[in-house]
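Left out: one protein chain. Kept in place: all the others.
And then subunit A:
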Amino acid sequence: MAWDLIFWVLCFFINIALLASSFYQLLSLSDLEADHLNPFEAATRINSIVLPEFLLQGFFCLSFLLTWHWFMFISTLPITVYHLMLYSNRKHLLDVTEIFRDLNTEKKYRFVKLAVYLLLFTVVLFRLLSASIFFFFAWKFEELDIRTSLFY
């Protein structure tokens, strides 16, 4: 029971970190577009957090697999695969020389990612709440065992 709660808390923070990273990248791109940021700086900023984000996301996905949360695993898998694909094609970093040409696609890609993270966030939040409720009020529901009917 305690492990479950700790796991969801962890997921919660990871998800927030992913959200923040996406949001920050998006913000940098918008700044670049509005000429508040020069391409060199924007590329450095974004590229510096791309890999950590990939790693974190990979860990996120993997942890669901290891804990047998199939639904969550499946829903995070597409992004992981996409990240892996980008990485293996060495396209994960922004190309500072062509940054303006790719600007729109990059923004779109990050928008989509942000939306997916948000969706995940709602699910994680829900699971976190339910986990904490079960943890703190488990004695009340012991006979009912709602969980099985809800999420398993």
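Rule of thumb we're sticking to: a residue touches a chain if its C-beta (ideal position, glycine included) is under 8 Å from a C-beta of that chain, and two chains touch if they have at least 3 such contacts; residues count from 1.
What we mean here is this: contacts and distances are computed from a predicted model.
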{"item": "Record-based protein name (UniProt) of the chain missing from this complex, from \"Cytochrome c oxidase assembly factor 8\", \"Afadin- and alpha-actinin-binding protein B\", \"Branched-chain-amino-acid aminotransferase\" or \"Protein transport protein Sec24-like At3g07100\"", "value": "\"Protein transport protein Sec24-like At3g07100\""}
{"item": "Identified contact with the non-displayed chain, of A:40, A:71, A:111 or A:136", "value": "A:40"}
{"item": "Options A:10, A:27, A:96 or A:133, residue touching the unrepresented chain", "value": "A:96"}
{"item": "Touching residues on subunit A - with respect to the absent chain", "value": "32-33, 35, 38-40, 43, 90, 93, 95-97, 99-101, 103"}
